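Every protein chain of the complex appears in place save one, which is left out.
Moving on to chain A:
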């Protein structure tokens, strides 16, 4: 079993605006989980949760990562903030490769890199009051003393739209939407540069989702934040992202601006993903849908060639043997037979 055959460094995805330096560069990121069996726990294989992923995030933008369950988008997000140690590859944040940092230096860097978690129910410690929960990072990083940190916590609660009285509440006394606001306030306490939002609205009611998304947008304007926004919901992704990375089975399928992805998807997977997105207009619902057959393959045994060939309606012989490289440029796609732009532009109503 080969673990990592270091693939050639992928060409840096080129900048939409060539002048700007990316805040975050992810290069050939891999995260494999060993599968152990038997009494001596011998490694019999690897689950390739993230397999050779590269992208850039520019200051002030929101990069959406979309894909179905198990495509490695959450693992990618966690690797960016080093809650997962990458198996290979680099995550360069503001000029430092955080994949290589020592634990102590990484702790200091956490003040710039924060994360909003998916489940607002389990990600807040039930034993700790909201006030202490929020103040804790400031005290741990010696930014402020206890009273100063609590004052700042009260201020931050107000910013995310919660009354300061909640400082003395326990997490279980709050609703899901309120908890997620606390989760966001928590991430903001250290005034980070980059926030990774791992499905921040998936666990919330639809009516609350919009509120939280708007809050995230407002905060981005106010604090000049950069987001990596991970979601399986196209609605949320489309609403908040400037650019989108489409992932499938641990690999990047397509990267482009939000408008491009929705108007002119070039990867068959993206097309199918968009096609599965419910049409809000009932009069337009009778169009024919592309039906995908089969399941996502086992990431421990990814298919050779293009990982999507087992389900791709356009797959050819070459797709079963050769891995299509990700193209360079503003609109990047990893496909031997990318969809023709003209065909789609005429066929599809621009959403």
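Rule of thumb we're sticking to: a residue touches a chain if its C-beta (ideal position, glycine included) is under 8 Å from a C-beta of that chain, and two chains touch if they have at least 3 such contacts; residues count from 1.
In this section, contacts and distances are computed from a predicted model.
Comparing "RNHCP domain-containing protein", "Peptide/nickel transport system permease protein", "Formate dehydrogenase" or "Response regulator transcription factor" against the UniProt entry of the hidden chain yields the protein name "Peptide/nickel transport system permease protein". Interface note for the absent chain: among A:73, A:110 or A:331, the touching residue is A:110.
Checked against the full complex, the one of A:69, A:127 or A:207 touching the unshown chain is A:127. Residue-wise, the contact with the chain that is not shown comes from A:83, picked out of A:83, A:144 or A:315.
Residue in contact with the omitted chain (choice from A:170, A:223, A:314 or A:337): A:170. Residues touching the missing chain, restricted to chain A, are 81, 83, 107-108, 110-111, 114-115, 117, 119, 122-128, 136-137, 140-141, 170, 172, 183, 186, 190 (touch as defined at the top).
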